[in-house]
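The complex appears here minus one protein chain, its other protein chains still in place.
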Amino acid sequence: MQEIFVSNLVLSALLFTIGILGVMWKRNAISLFMSVELMLNAANLAFVSFAYQMGLLSGGILVLFIMTVAAAEAGVGLAIFISMFRAKRHIRVDEHDMLHG
Amino acid sequence: MELIIYYTLFAITVGFALGVLLNKNTVKSAMSLVGVMICLAANFLLMRQEFVAFIQIIVYAGAIMVLFLFVIMLLNLRERETTPWYLRSTRFWGGALGLTFFFVMAWGLQVFSAGTTEPAMAAVQADLAARNTPEITVLSTKMITHYIVPFLLTSVLLLVAVIGAIVMARRQDEDGNEILVEDEVA
Partner (left out) sequence: MTTLALIQAYVPNIHPAHIMPFLVMLVGAILCLIFDAMSDKQGSRDLLPWVAGSTLVATIMSLLIGFMPYNRLFAEETFRADTFSVLGSITIMLACLLAVIMGPALVSRRNIPSGEFYTLIVFVAFGGMTMALSNELLTAFIALEIMSLSLYVLTGIDRRSSRASEAAFKYFILGAFASAFLVLGIGFIFGATHTTHLHEIAAVLGEGSVDLVNGGAAALNPIWIFVGFALLFVGMCFKLSLAPFHMWAPDVYEGANTPTVVMIATSSKIAAFALMVHIVAALARWDLFAEGATYLVGFVALVSMIWGNLGALVQSNFKRMMAYSSVAQTGYMALALMVLIALPGQLEGAKLAAAEEAIKNAIVLYLVGYTVMSALALGIAWLIGGEGHMAGYRGLVFRNPIAATGMAVAMFSLVGIGFTPPTIGFMGKFYLFKEAVQYNFTALAAIAVVTSVISAFYYLNLVVTMFMREETEEAGVRLACMREQTFRLASSDALTRVAMASCTALIFLLGFFPNSLFLIADAIKEGFLR
């Protein structure tokens, strides 16, 4: 089933690219962060595919750690969004921000 | 048979991912992301990585996405994307850059990964089965021996995340004083 491995690497690249495009195109903070989550998922897919192809059991552990990091990041990130929402009443990423550049 | 399932799954995953990208409604795009995660879990199952597949569903689809939806509902976001992306030149060039990134990567991966051998995971798992050791045992043992330091560091990371989330999301009164839980209960 080596086809699965190679196509999975390509799928991982594709999901990662869609994530990058999302970060570039989206204006809403939460959509932006969802695109980042998509990129992390793509990275997880790459890990698992490599583990599958090479027979590395430690791949599963690495994925587990990365999921933990993603969860921690999501917790803090969403708290930051809430705090920004309270301060500004919106979470758009516009050109008319106070900080620009 | 397996390949047919796999490629169907491939197509569905890409479809959901495009849904995340193109949906203007935040909730719909979050649901698409859940779809991607579940498809990836199925993909992991096809690769005989049951443990990771279930963790993927429990942690990602079950916990992280619920958090996302919770925040979307909490903030009651009704905002939609306003300007079409192709009207903004920066976005256009960003898109061009991203697609170039993808094609270079996909090409390189295709060319350099072609002619690989059969995946080794099946043999490894057969070997474990012959020795009557469940895979999860090996995983957990590795985690608390070989990867003990990252494991311990993860606890610090979660502590930081808890502190950070509390600091950022705690409510304040008009003067900026923190509202404590005791006050709210009383």
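Letters are used for the chains, namely A and B, taken in the order the chains are written, and counting of residues starts over at 1 for each.
Rule of thumb we're sticking to: a contact is a pair of C-beta atoms (placed from the backbone, for glycine too) under 8 Å apart; a residue touches a chain by one contact, two chains touch by 3 or more.
The model shown is predicted, which means the values in this text are computed figures rather than measured ones.
Participant: Go through chain A and note every residue touching the omitted chain.
Facilitator: Where chain A meets the chain not shown: residues 12, 16, 19, 23, 29, 32-33, 36, 39-40, 42-44, 46-47, 49-50, 53-56, 58-59, 62, 65-66, 69, 72-73, 76-77, 80-81, 83-84, 86-88, 91, 93, 97-101.
Participant: Mind listing the chain B residues that contact the chain we can't see here?
Facilitator: The missing chain touches chain B at positions 105, 108-109, 111-113, 117, 120, 123-124, 131, 133, 137-138, 140-141, 144-150, 153-154, 156-157, 160-161, 163-164, 166-168, 170, 172, 175-178.
Basically, only the chains that are shown with their structure count from here on.
Participant: Could you put a whole-Å number on the gap between the CA centroids of chain A and chain B?
Facilitator: Each chain reduced to its C-alpha mean, chain A and chain B end up 6 Å apart.
Participant: Where on chain A is chain B touching in the complex?
Facilitator: Listed in rising order, the residues are 1-11, 13-18, 20-22, 24-28, 30-31, 33-35, 37-38, 41, 44-45, 48-49, 51-55, 57-61, 63-65, 67-76, 78-83, 85-86, 90-92.
Participant: Which part of chain B faces chain A closely enough to touch in the complex?
Facilitator: 2-3, 6-7, 10, 13-14, 17-18, 20-21, 26, 29-30, 33, 36-37, 40, 43-44, 46-49, 51-52, 55-56, 59-60, 63-64, 67-68, 71-72, 74-75, 77, 79, 81-82, 85, 91, 94-95, 98-99, 101-102, 105-106, 109-110, 113-114, 116-121, 123-124, 135, 138-139, 142-143, 146-147, 150-151, 154, 157-158, 160-162, 164-169, 172
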